[in-house]
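Each chain you see keeps its place in the complex, though not every chain is here.
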Amino acid sequence: MSVIYFLDLIGTLVFAISGTLSAANKKLDLFGAYFTGFITAIGGGTLRDVILGNFPVAWISDLNYIVIISLGVILTFLFKNTIMTLKRTLFLFDTIGIGVFTLIGIEKSLSLDIHPFLAIIMGLFSAVMGGVIRDTLCNDIPLIFRKEIYATACLAGGVLFIILNSLEINSALNQFLTISCIILFRLLCIRFRISLPVLKY
Amino acid sequence: MSVIYFLDLIGTLVFAISGTLSAANKKLDLFGAYFTGFITAIGGGTLRDVILGNFPVAWISDLNYIVIISLGVILTFLFKNTIMTLKRTLFLFDTIGIGVFTLIGIEKSLSLDIHPFLAIIMGLFSAVMGGVIRDTLCNDIPLIFRKEIYATACLAGGVLFIILNSLEINSALNQFLTISCIILFRLLCIRFRISLPVLKY
């Protein structure tokens, strides 16, 4: 099992947990929680694959995703109080997940001969659309539209990947640097309370 | 015309009516009502076909769906008061529709060599996603996330179908038993007020 695949599964697990917690916040029942966790975890990758016409979508061809998601939902139901105290750890894994999802989205797009600029957008979609769908289903304005430089971190990592890729740097090193860039970018923005400007009337 | 196809059209009609009634509840105009009825009726099957990469999607290759949906919307507009008094009948047909949609989703998935476990999820998607999109468009948290063991009935029926299918039981009998299981499950849950646990903080 490659490191990227392993991190992908970790990211999927954390996204499923975050979806389940969102659902719990809205007093959804077990099914609603499962469904929300599921959509949060696979939404981004599914939308990417559908837009690219890349069938079957990832979680259809690999059962591990469903197993991991089910695990995440069940763990959240059983140990919700413990999980709530792990917010810092979850946040860290969430950030890793975003980095890995962005990377996977870009690499898949490039392998389909998509223009690098669009590949970055597809990387972003992979990372953020699960959360956007989660918030829309739960009747909130997507969190990502209002808080944190979450998406900007993905874009920065994406640009770095494309530049290093065009320099024909070793691919494993590029993967490592891209994910590190996204994680660092996000952590620094939160540490120093940097945020994007808001458009005012 | 096979019985399943006939029941599929009935289910589509009832879903279109339920979508139109939802829209009326939100004071949408004729177009909004038509659109909501339309999405409710075809949303689940469309999402299933798109995720499976199974093109063209069902209602593009068979005009009958559009005709039936138009009929449902127009009937609701003309005879809304009569339809409101038929809530029990509508509910029964809605339950039948859910059963049939689940069955069709599973059979289509299996015919595309999808893993049985994912086929059950696709059956569920076929049955419930139309309603989820309807509620999201009408700015509600999807009903299915909060009330009734609607989705669980689909899952129960799906599991039954896969088990009977692996036992190589006669396919028409399996279809009949699956739909019956979903209908019975839902009616019993409502009759005895059984509901799923809610995750609380």
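Residue numbering begins at 1 within each chain, and the chains themselves are lettered A and B in the order written.
In the analysis below, contacts are C-beta pairs under 8 Å (C-beta built on N, C-alpha and C of every residue); 3 or more make two chains touch, one makes a residue touch a chain.
Since the model is a prediction, treat every value here as computed from it, not as a measurement.
With respect to copy number, the whole complex recorded in this structure file holds 3 identical protein chains, 2 of which are shown.
Please note the rule applied: only the chains that are shown with their structure count from here on.
Contact residues of subunit B toward subunit A in the complex are 50-53, 114-115, 117-118, 121, 132, 136, 139-142, 144-146, 149, 151-152, 195-201. Touching subunit B in their complex are the following residues of subunit A: 20, 23-33, 35-36, 46, 50, 53, 55-57, 59-60, 63, 66, 76-77, 80, 84, 136-139.
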